[in-house]
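In what follows, a single structure is set out as structure tokens and then discussed.
Excluded from the complex is one protein chain; the other protein chains are retained at their positions.
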Amino acid sequence: MKEIVYKRKVNFYETDAQGIVHHSNYPRYFEEARGYFLEKNNYPYHIVRDELNIDIVLLELSVKYRKFLQFGDTFEIKTKVNIENKYYFFFEYEVLKDNTLISTGYTKHCCIKKDSKKLTVIPKQLLEIMKR
Amino acid sequence: MKEIVYKRKVNFYETDAQGIVHHSNYPRYFEEARGYFLEKNNYPYHIVRDELNIDIVLLELSVKYRKFLQFGDTFEIKTKVNIENKYYFFFEYEVLKDNTLISTGYTKHCCIKKDSKKLTVIPKQLLEIMKR
Amino acid sequence: MKEIVYKRKVNFYETDAQGIVHHSNYPRYFEEARGYFLEKNNYPYHIVRDELNIDIVLLELSVKYRKFLQFGDTFEIKTKVNIENKYYFFFEYEVLKDNTLISTGYTKHCCIKKDSKKLTVIPKQLLEIMKR
Partner (left out) sequence: MKEIVYKRKVNFYETDAQGIVHHSNYPRYFEEARGYFLEKNNYPYHIVRDELNIDIVLLELSVKYRKFLQFGDTFEIKTKVNIENKYYFFFEYEVLKDNTLISTGYTKHCCIKKDSKKLTVIPKQLLEIMKR
């Protein structure tokens, strides 16, 4: 499956008193990266919601921190998708700075119908993007 | 008008690489303080919304930073209300640590009807609290 | 080992456009909860840093989201420690609202010397707290 690379700079307000990016920003970076993933595949999230009438729900979050990022750093996030079954899928992330691995992580998701909020199978349009 | 004092500790994730509370957290502290103000006056915000069918909108924000806060600091926010006219009112804040003034600020607000989103006069129940 | 219970209310600025607490706030709640854990055991984090001359580093973060929290909700976080070996330990968290499990998670940590930034064994004063 195609990997999408998202580029980003560290904002000052994302640092903490240890002088590094606070760990709680990585889930936010991941969210940006998977939004970018959908966008680059011509399925920005608002289209997902409006056309497919679903919400993508986040069920699990995992991050491993190997090195840190600092204010002024430019980094990239490599994102890919891993489909578990017809209901559940993962986004997987690698955060890199100058080709050095800073952090890895994943988020587990499912789809729910926008109205009923009930679990539903991953729509085939979304599956196609993910399998591309 | 009665002043309400809200007490709070600085969280580590609110600090930045200068080792102090990042300035963008003060608007968040103010939001907590005015929520506490309404609550202490027996009108927590969800009651305001559900009973009075209004939303309180934030129109302006102003903060002056005199001294800084650091991780582990305990501080208090003195909050009071200032009514401009039947539509507009201000919350005014003083942030103090050990009786030293750290910061002052205000937020300007109006009320809108929850359904139509149109400007409406400050409901008299809310006015009473504010004038108490 | 003693479990410590930390109580908290959801702030409005922690919600997102789905009307619930944004998932990236849970790592922040966890940080508050482990700070409270250390404090309740008479070892607030600034004492850890100043007396023991160490920094506690976060290596891993894991969160499972079962249910959600909304603005106005009061919740509690049950925190306990799990020691892996003389270097590594876990904080484990359960987020509950009205005795309903909302989320579980853990963070993995080690200690580094404040000056050299090198990995060091968990200081015995800290171990004692954790084993209590």
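Per-chain numbering from 1; labels A, B and C assigned in written order.
Convention: a residue touches a chain if its C-beta (ideal position, glycine included) is under 8 Å from a C-beta of that chain, and two chains touch if they have at least 3 such contacts.
Because the structure is predicted, anything quoted here is derived from the model rather than measured.
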Of the residues B:39, B:55 or B:73, I need the one that contacts the missing chain. B:55
Absent-chain contact - pick from A:11, A:53 or A:100: A:11
Logged for subunit C, residues touching the omitted partner chain are 12-13, 15-17, 19-20, 22, 24, 70-71
For review purposes, identify every residue of subunit B that touches the missing chain, sorted by number. 18, 23-28, 31, 55, 58-65
Contacts of subunit A with the absent chain, listed as residue ranges: 11-13, 28, 31-32, 35, 44-46, 71-72
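The definition used in the following text is that only the chains that are shown with their structure count from here on.
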Which chain's C-alpha centroid is most distant from that of subunit B? A
Per-chain Cα centre nearest the global Cα centre, belonging to chain: C
Centre distance in Å when subunit B and subunit C are each reduced to the mean of their C-alpha atoms: 28
Could you put a whole-Å number on the gap between the CA centroids of subunit A and subunit B? 34
Check: subunit B positions touching at least 2 other chains come out as 12-13, 71
